[in-house]
Each structure stands twice: as C-alpha cells, then as structure tokens.
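Heads up, one of the protein chains got dropped from this complex, but the rest are sitting where they should.
Going in written order, the chains are labelled A and B, and every chain counts its residues from 1.
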Amino acid sequence: MLQTVTKTKALRWLLLAFLLLLLPAATFAQQQITDDQVNEIAKDVFCPVCENTPLDVCPTVACHDWRELIRTKLAEGESREEILDYFARQYGDGVLSNPPRRGMSLIVLWILPALGVLLGLLLFSRVLRGLRAAAAEAPASPPPRPKSSTGDPTLDDYISRVEKEIED
Amino acid sequence: MIADIGFITLLTAFLCAVYAIIAAAYGIRKKDDRWVRSARNAIIATFPLLLLAAGLIITALLTGDFSIRYVSSVSSRGMPTYLKVTALWGGQAGSLLFWNLLMSAFTATVMLSKWREQKELMPYVIIVVGMTQVFFLLLSTFIEDPFARNVVIPADGQGLNPLLRHPGMIIHPPMLYLGFVGFTIPYAFAMASLMSNQQSDNWIHTTRRWTLIAWLFLGLGLILGGRWAYDVLGWGGYWGWDPVENASLMPWLAGTAFLHSVMIQEKMRMFKMWNMFLIVLTYCLVILGTFIVRSGVISSVHSFAQSAIGPLFFAFIVIMFIFSAYWVTKRHDTLRSENQLVSYLSREAAFLYNNFLIMAILAVVFLFTYYPIFSELFTGEKGFVGPPVYERALAPLFAVLVLLMGVAPLTMWYRTSIKRLGRSIIWPALGSTVFIVALFFLGVHLWAALLGFWLVTFSAALTIMEFVKGTRARMRKGEAPWTAFNNLMARNRRRYGGYWIHIGVLIMAFGIVADGMYQTETQLRLLQGESITLGDFEMRFNGVTRYPGADDLLITEANLDLYKNGKLVRQLTPKIELYQRSGQPMTIPSARSTITEDFYVILVNWEPTSADAATFRIFLNPLINWVWAGGLVFVFGTIIAAWPEREKQRVRARKPAIAVAGD
Partner (left out) sequence: MTDTIQTTPPATEAPRRKIRWPMVVMWAAILALLAVLAWGLVNANASRPEAGQNAPTFNVEFFDGYEWDNRAVSSLSEMRGHPVVLNFWASWCVECRYETDAIEQAWQRYRDQGVVFLGVAYADVEPNSLAYMNEFNVTFPHAPDLGTAISKKYEITGVPETFFIDKNGVVRHVQIGPVNQQMLDTLIPQMLAE
C-alpha cells in the first residue's frame, strides 16, 4: 500500500534529497562519520516506507533522513546497540531485521525452531528405531556380493555396485 | 473485435475444463470409456484455445490496441518489439493467462504421451488437473480478464514496469511458472493413484521426468531471480530472504526431498506414504506461495488483496488442501513399506537423513516467512525477520546437508560398514584439510569460512572420487578412459546426473561462503577527476553524462576508469535510470566481473550543481561468479539426469518386471 505512494513520489523525494545534500551539512558535527559506518547499521534496519528494502539502499527521502539520524547519533557517540534500540522503540520492532529477543520474536524465532528441531530429531530417531526394530524381526537378506576379482577391495566393491545398479 | 474473440475463447476454454471434470467423473462412475475419452479431448482442447487467446493478446500488444485495458497498462508505443511480446507476463491478467497456457500445454502433452501407458489413472488425472485449470481459468475469464476494455481509449499506454525490463526478469517468470505448473502433473498422478486405489508405484515411473523438469525450471527460476537482483536491484547481493523468493524456494526444497526419497521407494519399496506426502506438499507449497506473495497477507507489494482474487484463491487453497489430506488419510493404510531399515549406515538411511535436514530447513524458512502473520495475530504488531536471522538459523543445517551430500553417495543399500566408509573418506578428508591449511596461511582466518570451505571441498572431493572410481571400474573392463567416463554417465544418467547436480551446488556453495564471509563494501563521495584505491584496484571518476534513453527514459551515467595494479582494465558506467512518466528511478550497477571477484559499483547520488560530485557505493564480491557457474553445472546435471534413456535399455530393464507381473 505504501509502495504505490513511494513510487509516484520517489522523483520528488529524490530531488528533495539532492537539495538537502546541498545544504551545508556542516551544521552538524558529523563529518567524521563515514557513509560506511552509517550503512553498517542501516543494513539491519528496514524503514516502513520501503517494504523489504534495507535502509542502506532505499532511495526515498524518508530513508535518507533515517540514515542522517544514524549519522547524528553516531557522532554523538552512541553505540550500534543503542541506535538499533532507539529505532525499535521509536518505530516498532518491525523495523529491525534482527528482532530484539523478547516476547513473540523470542518464541517464534528462537524457542520454536530449537524446540522444533529437537522434537523433530526425537521423532525421527523414533521412526528410525521403529523401522530398525521391524527389520530385526524379519531380517531382509542383502544380496550376495560377487567375489573379489581385482585384489583391491574398495574397487571390487565399487565394480559390484556399479554392475548391480546397472542390472537393477 | 480482438477483445470479443479473446473473451469467447477464454470462456470456451473454461467451459471445456469444467466439462472435462464432469465427464471424467461420470465416466469413472459409469465405467464408460467414451465419457473418459470425451473428457480427455475437452481438456486437450484448452491448449489450442489458450494458445489462440495468448496470440490475440500478443497481436493487440504488437499493434498497440489500447482499447484493451491490459495492453494500455503494460505497453506503450515506444517500447521495443521484444518487450511488447514479453509484456504478456508483465501484468497480472497477462501472467494468469500465460500460466493457464503453460498449464494446458503440460496437460495436453501428458494426455497425449501417457494415455496408453496409464489408462486406469488418466480419468483421475483429468479430474485433478482439471480442478487446478478450472480455478485459474475462472480467474482469467471472470476476474482478471486480459481482454477487458478501457472506457476511454488512451493515446498511449503506460509502458512496462521498469523493474521488469531486464532480460533476467523477462526469463525469470516463465521459468518459475514452468516449475510451478510442472509440479501439478506429478501431483495429479499421485492423487490419481490414491483415488483409484492402485497400490503400484506406477505414478512415480510415469512422472519421474516431469518432476525432474519441473524442479529444474524452479531451480532455474531461483537462480535467474538472484541474477536479476544482483544486476538490477543494486544492493550488491543476490538473495534477500524476501517472502517472494522464499515462496519459490519452499516448493523447490520439498521437491528436492521428494527426488531423493523417491529413490528409496523405487529400490526398496519403502516410504510410499511419505513420498506421496512430499509431492502433495510440494504442490500445496506452490499454490500457497502464489497466494501468499500476492494476497497482501505477508507483504503488500504486488498485492491483489483489494480484488476478488484473494478470497477466491483462499477458497481454492482450502479445497485443494482438504481434498489432498482427505485422500492421503483415506489411503494411509494401503501404502505400507515392503521393506525395513537394516542399518543406520545405509543408502536408504542416508536419504532419510537428507529428508530430515531438508524438512528442517523448509520448516524454518516457513516459520520465518510467516512470522509477520503470527506476530500480528498474537501481538498486533507486524513483525519482520531479516536475512541475519535466516542465516543464523539455517547455516548449521546447510552445513550438515553439504557434508551429507558428499558422504551419502558412498553408502550402499541395506548396510555399509564403517571400515569401508572410513577407507573411502580418509584421503578426501586429508586433502581438503591440507587445502584449508593452505587457505589459512593465505590469509583466510575466519573459522566459519574455513569450516565452510572444508565442508565444500571435502564433499566435492568425495563426489569427484565417485566419478574416478566409476571410470576406473569400467576401464578394468578394457574401455578407454574417455569412453569409460561417458559410458558411466550414459548407463546411469540419474545417478551421475545427480552427482553433477551435487557438484554444481557445491560450486555455488563455495561462492556463497566466500561472498558471504568476505564481501567488502564502501560508500564515498568523489569529485570529478578524483580517484579511490581499494585493494589492488583504483577507480577514477571522469564525470557524468545525462541523456534520454528509449521510451521516456532519462539516463544519468557516471563514467569511471578502473585500474588494477596500475593498469586500465575496464571502463565502468553505473547508471541511474529514471522513467519520467512514472517517476520511478532504477539504480543500474556496473561491474567488472572475473572468476575471482567482481568489482561492482552503484551510482548512489549525483549532484549536478556542486562541481560534479557523485556518491558511489562499491562492492568487492569475491568468487561471486562461482554462484552463477555452479548454476550452469546444476542445469547441466539436471539435463543429464532427465535425458531420456535409450529405448533398448528401457525395454531390457522392464522385462523382468513384466515377467513377475505375469506370474
């Protein structure tokens, strides 16, 4: 829904971005913060204006502003965690690509997968054991293998396998 | 005129599909072959009808008949001719028509080629395929009619969405559609086999190649989608764990599990129910994926939530899920394994481990993709899961899978002794260890990267050993090396095609690990004439030109010289393309691409007034071309595996089976 708005207005926003860049950026004491430092954090933020596009590549003015905020905060000496935390508080957990470990995200993204894999392993080992037990009751006899002919057991084995599979 | 004929054609195709279901069901009930044959003819007839409909739309697109709404919404006079043709799948209504066309083409082919072979299953196959066809034709005819007219005829059309003009995006949707549609056929045979209560493995033999081809196209669609993202989206990567991407990855994963476990059924007559379940799951994931990315349930991009398609599509999903689950439950007891597991260390056990891992990956991807809904349902806030979460959860699973990919082919059916396995493993293990020690001294110090490289080289070495051992075994019989190698593949296409696929995937994995761990990037502002040094590279910014392109395009192009070790190696021209009418900008990167690394530049920003300065973002992507090269090997392997075996061999192979059946 927001996407449609974004597209039609992107040009204007882009032009505005150019204008904003022309403003003497020196008003903030932030020149020592490089774009790379900003992108390092912006990578893990998704602004609501550009859906599914990380902040570091989103071309809209809104996202440009968000990046500048990261720059300001970095210049003020805030850490990566503090900045990400600020964004989560201000705009909701949904803007972080790596949601904070609390509530729903803790359950769905950490507990459920771990539980699921554990439960899966348990179930899987039971299925395997069941199959194995059935086999012990009625042992299926593996087909006899042909005798060695080359003197190299690995190779013999391989030849017999290749031949057997060709026959199958 | 075109619009009228087109609509009538679509309507006729819809009625044909409806009739086919009814006639087939009636024929089954009355055991009357004439009705079944009539149903077959009706379902085959949808193909020429839809071909005509597609032809009509293409004609309208080529002649610029803007009285048709679809034509005016996806094309414009200035568009190149090939784009006018591919605009057939550039919008919703056209895509649906194109999907229907492919579906009917697949159905007609399977009806014509397998009719005699599978006479008992066919009436059921018609019903199942017909259900899918009826639904999509219903959408095409009544909801998203591509022949709907404009109230006011515009002088020119709006043109194709710029994102869809890239060659990758032109081939990508047809590939995905072929994959999606292709899986309908094995699904229909599986369901037919359940419904007719035939307890044979017939459906697997009949649909083996279909499944492989559908899987190939889906895989190709994924790779091309990645390539498109890399070339057009301009974020330096190729896979973003986007819901749209996941929607096609999930059926591909389920299909991969099926292709592996089906071999247990063929050899050991085990896990019949499980295979049935996997193919049904694949189909369900296909329709679920189509629904989810377009219904606005997860992401609102390309949403049709506001139209009637959403609820209709949901109804279709409910019907197909319950229909599938009903028959699976009903026939659950008739499909018993005829064999048991002898050892945990056997080929069949290895396939089971593979299935477990793939299912775990699938479950994680599923959970994360649907996280926004769960989150909103329980907390009211739309959550979001980004790439780091996926990578953290999936990396260990993929690592074990890569290991299994190398080791599993060494195991034998029934049982393998640890001693024999150890003998085959020792040299490749030593070799790959030496390799990563060398890497360590060359400067690769991240433990995750070293582990990844070790796993990939170890598995690759094991797979290559399989080829070597097989060739040597044949050479013992007096064949020349090259002949032996070729015969090896010709004699067992599926097995060695499979190994080629493994090698392709391993090459991709090598590139993915390298790029994932060692991608470097920087963003900076350069004045005209300035240059920047990055590793061995030096990039000089010569200036920016701005010129109009095709249609309403305004192109801003930076001119860069790239030097490596002081030598000019390439001129790079990253662009910002602006579609003036829609105001949509596109960032087209430019890259110097070699087998070892890509130097990939994006023009982020250009300031025309301030002394021609521009902001660039540069990515150094090591070994990224291995991902695409691995993709090519993957395709090659799948083609080998799917290539029809020579007739003579098939006859010889089938004789014993017939004899047994005759007894």
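The rule is short, and it goes like this: a residue touches a chain if its C-beta (ideal position, glycine included) is under 8 Å from a C-beta of that chain, and two chains touch if they have at least 3 such contacts.
The model shown is predicted, which means the values in this text are computed figures rather than measured ones.
*Asks:* Have a look at B:5, B:325 or B:595 and name the one touching the chain we're not showing.
*Replies:* B:325
*Asks:* Pick from B:26, B:115, B:374 or B:636: which residue touches the chain that isn't shown?
*Replies:* B:374
*Asks:* If you put the missing chain back, which residues of chain B would it touch?
*Replies:* Per the touch rule, chain B residues meeting the hidden chain are 277, 291, 295-298, 300, 303, 305-306, 310-311, 314, 317-318, 321-322, 325, 328-329, 332, 370, 373-374, 376-377, 381-382.
*Asks:* May I ask you to list the residues on chain A that touch the chain which is not drawn?
*Replies:* Residues of chain A in contact with the hidden chain: 1-2, 4-6, 9, 12-13, 16, 47-49, 60-62, 64-66, 68-69, 72, 89-92, 94-95.
Just so it is clear, only the chains that are shown with their structure count from here on.
*Asks:* As a quick test, compute the distance in whole Å between the mean CA positions of chain A and chain B.
*Replies:* Those two chain centres are 19 Å apart.
*Asks:* Under the touch definition given earlier, write down the residues of chain A that touch chain B in their complex.
*Replies:* For this pair, the touching residues of chain A are 1-3, 7-12, 14, 17-18, 21-22, 34-36, 39, 44, 46, 51-54, 56-57, 59, 92-99, 103-105, 108-109, 112-113, 116-117, 120-121, 124, 128, 131-132, 134-135, 138-140, 142, 150, 153-155, 157-159, 161-162, 165-166, 168.
*Asks:* For a test of understanding, state which residues of chain B touch chain A in their complex under the given definition.
*Replies:* So the residues of chain B touching chain A come out as 233-235, 240, 242-243, 267, 296, 299-301, 303, 337, 339-342, 344, 349, 352, 356, 359-360, 363-364, 367-368, 371-372, 374-375, 378-379, 381-389, 393, 412-415, 420, 423-424, 469-470, 472-474, 476, 488, 491-492, 495, 521-525, 578, 580, 582-585, 587, 605, 607-610, 615, 617.
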